[in-house]
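In this view, the complex is presented without one of its protein chains, the others remaining in place.
== chain A ==
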Amino acid sequence: MATTITEYDTIAAISTPPGEGAISIVRLSGENAVQTAETLFKGKDLTKVASHTINYGHILDPDDGQVVDEVMVSVLRAPKTYTREDMVEINCHGGIVPTNRILQLLLGQGARLAEPGEFTKRAFLNGRVDLTQAESVMDLIRAKTDRAMQVAVDQLDGDLRRLITNLRQEILEVLAQVEVNIDYPEYDTDQMTTQMLKEKAEMVLAKVDELLQTASQGKVLREGLATAIVGRPNVGKSSLLNHMLHEDKAIVTDVAGTTRDVLEEYVNVRGVPLKLIDTAGIRDTEDKVEKIGVARSRKAITQADLILLVLDASQPLTPEDLELLDATADKQRIVVLNKQDLPVRMELGDRVDASQIVRTSITTGAGVAALDTKIADLFNDGIENSQTTLMVSNSRQIGLLRQAKVSLQAVLDGIQAGMPIDLVQIDMTAAWDKLGEITGDAAPDELITQLFSQFCLGK
C-alpha cells in the first residue's frame, strides 16, 4: 500500500567506532535533522542557532523529561556539510549506553537508522564526491546494503519474527475488514467499528510496549543493571561497595566520564551483571556534609534501575533517611538495614515492605549472602515475570518499534477525537508498515490478497 521512500529521510547513526571512548558522536543528516535533534535538546533553540556552531545542553527523554546526557551539539546547515544536507552532530559522553540511548531517542522522533555507507552515498548523490568514484560507490552500496540486510535478518530472533508476523497478521485482518466495508459497502459483511479498531490497536500497542520493555532487559543483559548504592554518610555504603568489588574479582571495566566525575564500575553478583553508578560519589561523600550526600544520592536514584538504600539500623531514622526512603519508594529497591552487629534502634514501621528488607552487618559479613541472593532473585523474577522472553536488542528494531508505537498512539488519538474509521486506518496502516520493516516482509498487494481470501465478494 504505502511506498517506502528512503531518499529524503533524515538518517541517524553513531559515527564513532563502537566501544568505549571518551566521546561518541551521533550524527544526523537530512531535511529534518535540526528539528529532530531539537525535539530532544534542552539548551538553545537549535532551529535558530547559526550554522556551524557548537551548542552546550542536555538530551532529555521526551517520555519522562529526564536527562539522558550532557552534550555538545554541532548544527551544520546545507550545503556546506559532508552530505550537503542539514547535519547535526551530537557529542555525548563515551559509553555505549548513553550513546545508544540518544540514537534510539532520535529514531523514536522519526529519524531512520542510516544504512552502512549511506552518509557517503548522500554525499555522492548530492554531488559532493567526485563522479569518478561512482563505480566504487555502487560497489559499496551493494556490498554494504546486502550485508546490512543480512545482519538485520540474522539478528531477528525466530520467535520475535513469529510474534511480529502474528501482530501484523492481526492488524492486516482488521485493515481488510475496514477495506471491505469501504469497497463493498452493500455486502452483508460485519462492520468494523472504531471500538473494534481501538481494541486491536490497544492490544498491539501493549505488545509493542512489552517488546520495548524487553529492549531494556536486553540492554541490561549486555550492559548491566544500573544500580545505585545510596544512603547517608557513614551508614556503610563504602563497605558495601568494597564488599561487592572484593567479592567479584571479575570487574568488567571502569569508565570515567571525561567531564563528569561519575564513575561506573561493573560487577557480577550471582551471575547478574550490575553497573554501579556514581561510585565516586559513594567514596567522596563519606566525609562531606550530609546535605551534599543526599542531593547526590537523589541524582543517582534517577539514573538507576535498582537502588540499594543503606540505613544504619543502630540509629533512629533521621530526616535524611526519611527523604531517601521517600525518594526510592517507587523504584525497584532493596533496603539494607546495616550494622546489625550493634543494638538495633531503628523503627521502620510499615514504611518498607518486608520483602524489600535485608539485614546485614557488612563489617562482620553477616547477611551479605542474603543480599546477593536478593539481588539475583529480583533480577531473575523480572525476566520471568515479563510475559515474553523475547529480546529486541538492536537500534533499528527499537527505532521501528517506537515509530509503530507512535502510529498506534495516533490511532487511539484519532478515535478519541471522533475521526472516521477510514482516516484512523491511515495510522493503523503506518504501524503495520513499520512492523513489516522489522521483519522485512512487505509483499506487494498483501492487503488486497487478504481482502479476497478473507471475504467472499463480487458480482
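Everything that follows uses one rule, which is that a residue touches a chain if its C-beta (ideal position, glycine included) is under 8 Å from a C-beta of that chain, and two chains touch if they have at least 3 such contacts; residues count from 1.
The criterion applied here is as follows: contacts and distances are computed from a predicted model.
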UniProt protein name of the chain not shown, from "Ligand-binding receptor", "Fe-S cluster assembly ATPase SufC", "tRNA uridine 5-carboxymethylaminomethyl modification enzyme MnmG" or "Electron transfer flavoprotein-quinone oxidoreductase"
"tRNA uridine 5-carboxymethylaminomethyl modification enzyme MnmG"
Check each of A:E179, A:D305, A:D321 or A:D372 against the chain that is not shown and name the one that touches it.
A:E179
Given A:F41, A:F124 or A:W432, the correct residue touching the omitted chain is A:F124
List the chain A residues touching the unshown chain?
1-8, 115, 121, 124-125, 127, 131, 134-135, 137-139, 141-142, 145-146, 149, 179, 181-188, 417-423, 426, 444, 447-448, 451-452, 456-459
